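The complex is shown incomplete by one protein chain, all other protein chains being positioned as in the whole.
Chain IDs A, B and C follow the sequence of writing; residue 1 opens each chain.
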Amino acid sequence: MPYGPHTAGDRERMLAALGIESVDALFADIPENLRASQLDLPGPEPELELAARLTGLAARNRTDLASFLGAGVYRHWSPPNVDQLLLRGEWYTAYTPYQPEISQGTLQSIYEYESLLAELVDLDVVSASHYDGAAATAEAGLMTCRATRRERILVSKAVHPHYRQTIAAYFGAGLEVDDIPLVVDGDAAGTTDLEALERLLGDEDRPVAGVIAGQPNFLGLLEPMAAIGRLAHAAGALFVSVIEPVSLAVLAPPGAYGADIAAGEGQPLGIPAQYGGPYLGILASTDALVRQIPGRLVGMTSDVKGRRAYVMTMRAREQDIRRDKAASNICTNQALLALAASIYLATIGPHGLRDVAAQGAARAARLETALAAVGAHRVHPGPYLNEFAVHVPDARAVHRRLIERGVLAGLVLGDILPDEPSLADTLLVCATEVTTDREIEQFAAALAAELSSHDVATHTELEVAR
Amino acid sequence: MPYGPHTAGDRERMLAALGIESVDALFADIPENLRASQLDLPGPEPELELAARLTGLAARNRTDLASFLGAGVYRHWSPPNVDQLLLRGEWYTAYTPYQPEISQGTLQSIYEYESLLAELVDLDVVSASHYDGAAATAEAGLMTCRATRRERILVSKAVHPHYRQTIAAYFGAGLEVDDIPLVVDGDAAGTTDLEALERLLGDEDRPVAGVIAGQPNFLGLLEPMAAIGRLAHAAGALFVSVIEPVSLAVLAPPGAYGADIAAGEGQPLGIPAQYGGPYLGILASTDALVRQIPGRLVGMTSDVKGRRAYVMTMRAREQDIRRDKAASNICTNQALLALAASIYLATIGPHGLRDVAAQGAARAARLETALAAVGAHRVHPGPYLNEFAVHVPDARAVHRRLIERGVLAGLVLGDILPDEPSLADTLLVCATEVTTDREIEQFAAALAAELSSHDVATHTELEVAR
Amino acid sequence: MTVVGEQLQPTLFERSRPGRGGDKIPHPPKDALDRIPAAARRVTPPALPELNEPEVVRHYTNLSQLNYAIDTGFYPLGSCTMKFNPKLNEWAARLPGFASLHPLAPDSVAQGTLQLLWELEGILAEVSGMKAVSLQPAAGAQGELCGILMIRAYHRSRGDTERDEVLVPDSSHGTNPATASMAGFKTITIPSAADGGVDVEAFEAALGPRTAAVMITNPSTLGLFEQRIGHLLEHVHAAGALAYMDGANLNAILGRFKPGEAGFDVMHFNVHKTFSTPHGGGGPGAGPVGVGETLLPFLPSPRVLRADDGTFRLEVVGERPTSIGRLRSFVGNTGVLVRAYAYLRAHGGTGLKQVSDDAVLAANYLRKRVGEAYDIPFDRACKHEFVASAAGIKKRTGVRTLDIAKRLIDHGYHPPTIYFPLTVEEGMLIEPTETESVETLDAFADALIAIAAECESDPELVKSAPHDAPVGRLDEATAARQPNLRWRPMAGAEMPCPD
Partner (left out) sequence: MTVVGEQLQPTLFERSRPGRGGDKIPHPPKDALDRIPAAARRVTPPALPELNEPEVVRHYTNLSQLNYAIDTGFYPLGSCTMKFNPKLNEWAARLPGFASLHPLAPDSVAQGTLQLLWELEGILAEVSGMKAVSLQPAAGAQGELCGILMIRAYHRSRGDTERDEVLVPDSSHGTNPATASMAGFKTITIPSAADGGVDVEAFEAALGPRTAAVMITNPSTLGLFEQRIGHLLEHVHAAGALAYMDGANLNAILGRFKPGEAGFDVMHFNVHKTFSTPHGGGGPGAGPVGVGETLLPFLPSPRVLRADDGTFRLEVVGERPTSIGRLRSFVGNTGVLVRAYAYLRAHGGTGLKQVSDDAVLAANYLRKRVGEAYDIPFDRACKHEFVASAAGIKKRTGVRTLDIAKRLIDHGYHPPTIYFPLTVEEGMLIEPTETESVETLDAFADALIAIAAECESDPELVKSAPHDAPVGRLDEATAARQPNLRWRPMAGAEMPCPD
């Protein structure tokens, strides 16, 4: 047994105390006809060999590319103290702080997380974490229905497609979701269509519980959040803003433009990409919605001696107390990632966070220039922070070939949004503070090379066709 | 300031409290003519960029080769809990446990280190660590002089050349060191020459304080330690054994063959190679020599309430108390590495350590067979544990070319022992439990390829010469 | 050592000083944000704390020391399977190849992780006897939601739209009924029989044409194997409903019982319980879902696929229209799954069976020892955990289970789960797991027995516990009535004093 303590003697002793011969006796309650067939599995494998296997698998992933891929998950510099503190067993081998007297570390850290995020989003109530940005956004949608007792929400098509798919799955049971289309051209191309939104809100038979839009949106563009919020409120609906936390150092926060709920992905706050998780679902609301918010909440209180202390509170929203009447089924959440985000924010500080956001904007502007210089121009005219779409002929093939040149050229938008014809042959690219000049040059040069050979290829095909 | 807390306001406040205008006033005691020129240095560099620089430097080292290099530093599997526990700030950001009441963690861990090593070497007194194996061996030599009040020691030429050079430097001041030559041929070739030793011990004008020999010796061979010890003791000298700790799981320990002192390198006990250190100097002795041993000692005692507790003891041997009368000038030692070794030993356990040693022997035997099959035969006939020398024509050039084939073919013995003609064109190679069959095959195949092309080269040269 | 005067830590905000810290990354050019329209810009910067790295490190080091954790002591929290978290797995998950891989990286650059995920699905299928596994759900509760959504999709796909009820035994985990509600179903609670198993009569009475599914936690939250499971499953299927197994308690039955073989249609795993991925102070986890043939078409997307040439890929958008879609972004909590994979390969088939054998043996041994001083409501062989009760002690002495739990803290132990399941009076659910030594089990039992004696001899001592913890019992009522959920600079009187 790799980790078990029991020696043959220990097992004998326990069996003797129970007065049985073999541990099989303890499984007599499994009906004979339902007993398991053997477990046909590889292993056991000693650590030394297992370590070699894992190293080999990790090495098969190519993480050496100059990457311009964002699309909801961003590379950032995470100061090493973040991970080193997380690796303390006192944090990661504890569980939900059911016993506050011996869990003040976790409890205070969550209270601080709530406070830090409240500052960022400018809303008062922050839950102790959800699974990820998509699940948090879906929970936000459900919240609006519970709070308004309405059954329909509107979601901007510029919200991350995975989030929209998640909302669809969570809403499958009788609740309705309608898309808000995007502006097709003009200055606002690629952002939420306000006129369409107004129309959708106007359907009096199907009153809207909530309106969901993201800032920046999935295409990297800035949305008219205040206007969207005003329209939503005018129709009696709640307004949910899908945020990216680093951007909140420089962009207006949800509280400032009247959002009732903020949801989003906390991964950019010092958390590694690790192919999809664990991440951090951010969910926050105004005070008015505090009894509707799902997930853990930690509050400050005092102990018997009047000393400051922290405890999980308003537990009557939770499944272990309320069962089928709970605000959500969430139980295990992403506490360790909330801690990671807190340590990151405490380390990087407000000025540092602003630098991260502004550096991303500066790097992205440089990227835009470099790509334009080789003929890859932006798709949309509106302002962006650090991510944007560019036209690239035969985008899918070029993207594939750029990998051979050491460049991960962002995301092929046609792959993730196949039903948006305007996004065929476009790439969504991003830059952050870790993007170097060299990487940008490498991308531009490789793209130039591909595009010229592509021209050749196309010409050749044309000639052949002639 | 990357890590400092002082804001401009903080500095103002402190200056004001001191009634000065500028911090320059605090440096008025430095004579004007001796004030420093400016510091012309690169930086300051923000973490993000510094991290990239360091990653780049690390990547310029090639640690991807199939390595058969040992020669005093060995690759072993160190279970990850070892390093993760070391990374706890409570261990590595504390210092010497001068205040035992708030240092019981460090103190108990050192007491346990002393106990673990005492078991391994089968001697009663273990110092809390020295700089490395070489320095510990030099200190062992000095101990023999202090204890016997004699001024000459004998060191086997089969002790690691770096250790012998270190002894030479430490002994430069009036103390004498003589080499014990090696047996040149026959079954005992490559081991300490007992007859020569007897002769050297017989010089009555220059009585010998101590005799130093290693097991296994630098060439990987097993020495007749009991016989060496008997000769030393017969001449009134002390016997110092230079040990390799992993081997002690299967080889007779110094205590069993009458050594008075054991010294050696603790690196194999879970400590990474890191280009030379920090490592762990092991130094142990019989009880009789306890007042002569340099370095920290921790003992078990009790506190005012009679509870078990630990404290540094017998401090009167140390420089901060005894100044020029101290047993050594050692102050900062290698405590964290002693902790690493302890955690390693506790994790791997006695059976595991035996497996490590035996696996090394088995892998080395396989290596011997594979190399012999391609024409590289052992230099010495005697038994070895997991390291041995092989003949390879034009060893230096072959070694260099094998690197291009992804193999680090051990050590060119002619480079480190240029004055041993019998070792010209030989390589010292080793295997441990981490050496894989594939690596051995790669080595053998690459060597076969080199040797055949070498044959060609030699033939061609010959032909040209004709 | 967390120094005493600092045990009650100032918050990050109190430690903050304007102008302190930062400088981790190069400063951006001054004009970096000029392109952003004023209306979109933030006016008031967020009032985040300003600290330097040394302060941050001290803050979190000292705070951490206020926590009890597996790495510091025995943590017999029933239903949570607080077993040792192997350090190799922490190392593996941090290998750069795993840790820095972007979730939208093309398949061609993600072959290592894709292979690992594909192999892991296979291992979980073998462990559970299920046909296929999705690794997407982020936790057990999300796995439950996934399963129930698949069941709904299945009934709909057959045009069977009248099924709006889910049967849930009263001893089930709270997430079961909460999940059913979330998916739009009505929960029908089934009482337990005297032996702790499901009351078959009540169960059969509730089953009917409106039953979409039953959700059975097996072994149950009482630590008991559902002995009549064969019978129950037959009836469920006869009624046209599907059977969901909450597999969170799988640690009891690895290599002994495969839900898929036994006839369950769908189940979830709690890898943060059974396969030892760290609990993280409340997460993350992962809740993979296994399905039989029936639900295969409905698995969430994307699945991990293996091509004939041995390469791996993710399903593309729209490839499998029967899918229920997705429950979250990307493929799953991959970092957690890497750890689970390492755990499973470290154990292999023989090791996993031994895990359950040892976990069950330890639980029964401890049950026997605790029975020396406490009531054991279901006094038959338990699985990986068991319920003890202080009902008798309370009657005699007025000391409650809560008090006993707090007193355990003074004895150096994390208390078990208390008042759960809700069906047992003054209950405590005790789960030792297989990674605790018999010496630890004995010492814990001795402590519980000693406390039982204290209840008789000095009930006040127990009622006022803990005495040796960083803080005493908390004022939870005020916390809930006047919630203080975020830091704000407050006047002294508004806020509990810092120590």
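Definition applied: contacts are C-beta pairs under 8 Å (C-beta built on N, C-alpha and C of every residue); 3 or more make two chains touch, one makes a residue touch a chain.
Owing to the predicted nature of the structure, the values given are computational and were not obtained by experimental measurement.
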Among displayed chains, the one left out touches A, B, C
Contact with the hidden chain (one of B:Ala263, B:Ala395, B:Leu408 or B:Val429): B:Leu408
Contacting the left-out chain: of C:Arg42, C:Lys87 or C:His155, that is C:Lys87
Tell me which residue among B:Leu194, B:Met300, B:Ala397 or B:Ala445 touches the hidden chain in the full complex. B:Met300
To test your reading of the contact rule: which positions on chain C touch the chain that is missing from view? 1-6, 17, 20, 52-55, 57-58, 61-62, 65-73, 84, 86-87, 410-413, 435-437, 439, 468-470
Hey, which chain A residues sit against the chain that's not shown? 1-5, 7-10, 46-49, 79-81, 84, 89-90, 102, 105
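The rule is short, and it goes like this: only the chains that are shown with their structure count from here on.
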Cα-centroid distance, chain A relative to chain B, in whole angstrom: 48
Report, in whole Å, the distance between the mean C-alpha point of chain A and the mean C-alpha point of chain C. 20
Indicate the residues of chain B shared as contacts by at least two other chains. 47-48, 79, 84
At least two partner chains per residue is the criterion; list those residues in chain C. 20-21, 23-26, 53, 57, 61, 88, 90-91
